[in-house]
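Omission of a single protein chain aside, the complex is shown with its protein chains in their original locations.
Just so it is clear, A and B label the chains in written order, and each chain counts residues from 1 on its own.
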Amino acid sequence: MSAYLISMATYVGFFMILAIALNLQWGMTGMVNFGIAGFYALGAYSSGLLTVKAGWPVGFAMPAAAVVGIAAGALVALLSIRLREDFLAIVTLGFGELIRLIALNEDEITEGPRGLKIDARPFADMFDRTTYPIVYLAMVLAVVALAFFIAERIRRSPMGRSLRAIREDDVVAEVLGKNVLRHRVQVFAIGAGFMGAAGALYAHYVQNISPEVFMPMVAIFIWMSVIVGGAGNNWGLLLGAGIVMAILEGSRFMGDFIDFLDAEKLSAIRVILIGVLLIIILRVRPRGLMPEPRFRYGRSPGGGSSTADAQS
Amino acid sequence: MNMQLFVNGIVNAALIAPPAIAFSLLFGVMRFPNFAIGGYITAGAFAAYAFNVQLGLPLLASAVAAMALTGFIVWLSDIIVFKPMRGHGPVTLLVVSIALTLILEHIIRIIYSAEVRGFDIPLQRPVKFAGIRITYEQMDIIALALAVAVATHLLLRFTNIGKAMRATADNPVLAEVRGINTGLVIGFTWLFCGALFGLTGVLAGLDLVIEPLLGWNLTIPIFAAAILGGIGSPYGAMLGAVMVGMAEELTVLVLPSSYKVGVGFMIIAVLLLARPHGLLGQPEIRK
Partner (left out) sequence: MADALLKVTDVCAGYGRGDIIHEVSLEAHAGQIATIIGPNGAGKSTVIKTIAGVLRRRTGSIIVDGQEIGGLGASDVARRGVSFVPQEANVFRQLTVTENLQMGAWTDRANYSERLARVHGLFPVLKERATTRAGNLSGGQRQMVAFGMALMVDPQVLLLDEPSAGLSPVMVEQMFDTVREVNATGIAVLMVEQNAIQALRISHHGYVMAAGQIVLADNAANLLDNEEVSELYLGTRA
C-alpha cells in the first residue's frame, strides 16, 4: 500500500509541475495552452531518445528535455503571439496533436505504438529497489519545489506585475510601455520548459512511453487542476492537482464495489466525472477554490473593476 | 493518379464543409470556438448506427432521425451547459466545451465500447471512370454537402430566421432593439447546427468507420476550414473546407497519410500567422 501511495504521490508531482507551468502561461499571462500533452511528450521522448538512441547519460538527457521544451515553447509562442486567446487554444492543441502524430508515425525512431523502452534512471545504482521509489519521489518533489520557486519569483517580480497587466488588458499593457511580446514569449517558453522537464521525469519513471499516453486529455486534467485551485495562485493549484489525482485514482476503487463495470468503462466514467466536475466548478466557482488575491494595477479614473472580473 | 487524389480531396472537403459551416454559424452567435463539435459528430454517427443497425431502419430514415436527435442533443447542451454561462469569457466556455466533448465521447464509449462499427448497407463496387475510383457513398457525400451549402445559403439569404441569425451574429444588442427575440434565434441556431453535425456523423460513418474518436479526428480540419474562411463566415467556411480537404489529400504526395490531421494544423498555423482574421473574415474590433 505504501508503494502505491508513493507512486500516486509521484504522479501528483508530475501533475503539479505541469499545473505550475500552465499557471505561468495561462493563469498569469492569460496565454491559453491546450497543447500541454505535446510539450510533455516532447520532454519525455527527448530524454528517452537521448538516453536510448544517443547514449547520453540520464543526468544530461533530462535537463536537455527541459531545454527542448523551452525551445519548442518559444517557437510556438513566437508563431502565435499575436493571436486571440481562442485561436491560440486551437494552435496549441494542434501542436500537441502534431507531436503525438510524429511519435506515433516515426516509429523507426520513437518505436511508435509499441512504446519506447527506457532503461536509464537517475541515481539508480546508488539505491536499492525498495528505497529507489522514495528517492525518485524526492527528486520529483524537488523539481516541483524548484518550479514553484521560479513561478513565485516571476509572479512577484516587476515582470510578473506587467504580465498580469497583460492578462487583464493587453492594450493597456502596451500603452504602459511594457515589452509585451518579449515577456509573453519568455513566460510561455519557461512554462514549456517545466512541461518538458515533467515529461522527462515521467519517462524515466515509467520507463516505457507510448503516444497514447499523450492524448489531449492530459491538458484537461491540468486545466482542471489549475481551475479548481484558482488561476493565478500557485498554492491553489498544488491543491488542485491533488484533488484531480484523488478523483482519478479514487474512481479506480469503484471497480471493487461495482463489478459489472470493466476497466474500459471505469476509465470512461472517470473521464466523465472529471468533465462534469470541471463544468460545475467553472459555473459555481469560476475563480477556483483558492482565488488569486486581488491584484490592482493603474486603474482608470472612472473606477470600476476590470472586465475579466465582472463575471461572477 | 493525381486525378484520384483530386477526387479524394473533393470527398474530404464535402465531409468537412457542413460541420465547418455549422461551426462558423455557431461561432458567429456564441463568440467562442466550440470544441464539443467532435462529441456532437460522434453522437450523430452513433445515433444513426442505432437507428440503422440496432433498430433496422433504412439508412436514409436513420440519417434523418439521427440529424433530429443530434440537433436536439446539441440544443440541450446549450440549455444545460452553455446558456447558464453566458457572459463568461471565451476561454472559460472553450474549456467547458472540451469537457463536454470528452463527456459525450466517453458516454458513447460506455454504451458502445471502442469497437469499430459500420452501417448496415449493401456493399457496392466503386464506380470506375477513366481510372478514377469513387464509391456510391462518396457520391452521396458530395451531393449532400452541396445540398447543405445551397440550403444554408438560401436560409441565410432569403428567410426571416436566416436573416435574424445573421443580424444576431452581427450585432446582438441591435437585434434585440429591433424586436428580434435573440434567445429564440440562438436556440434555432444550435438546433440547425446540431442537425448539420448529426449529418456529418452519418456521412463520416459512411466514408470512414464509426468509432468514439470519429468526431475528434475531424475537429482540427473543421477548425482549419472555418478559420481559413474567416471564422464566423459560413461562405468562407465552404471555401475553407475545399482548401483544407484538398490540401489534406494532396499531402499524400509528400507525406505519409497518417499526417493528415497535422496538415489541418499546419494550415491553421501558417494562415493565422499571415492573416489573423482568416481569408474572408473581417477584423474584429478589439475592446
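Keep in mind that, in the parts below, contacts are C-beta pairs under 8 Å (C-beta built on N, C-alpha and C of every residue); 3 or more make two chains touch, one makes a residue touch a chain.
Everything quoted here is computed from the prediction, not taken from an experiment.
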| item | value |
| --- | --- |
| Per the touch definition above, residue among B:Arg31, B:Arg117 or B:Lys163 touching the missing chain | B:Lys163 |
| Options B:Met3, B:Leu60, B:Val127 or B:Leu174, residue touching the unrepresented chain | B:Leu174 |
| Candidate in contact with the missing chain, chosen from B:Asn34, B:Thr152 or B:Thr182 | B:Thr182 |
| For chain B, the residues touching the chain missing from this view | 160, 163-164, 166-167, 169-171, 173-182, 282 |
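What we mean here is this: only the chains that are shown with their structure count from here on.
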| item | value |
| --- | --- |
| Interchain centroid distance [CA atoms averaged], chain A/chain B, Å | 30 |
| Interfacial residue positions of chain B with respect to chain A in the complex | 32-33, 81, 84-85, 87-92, 94-96, 98-100, 102-103, 106-107, 109-110, 113-114, 220, 223, 227, 256, 258-259, 261-262, 264-266, 268-269, 272-273, 276, 286-287 |
| Chain A - residues contacting chain B, complex | 26, 30, 32, 34, 79-80, 82-87, 89-91, 93-95, 97-98, 101-102, 104-105, 171, 216-217, 219-220, 223, 227, 264-265, 268-269, 271-272, 274-276, 278-279, 282-283, 286, 307-308, 311 |
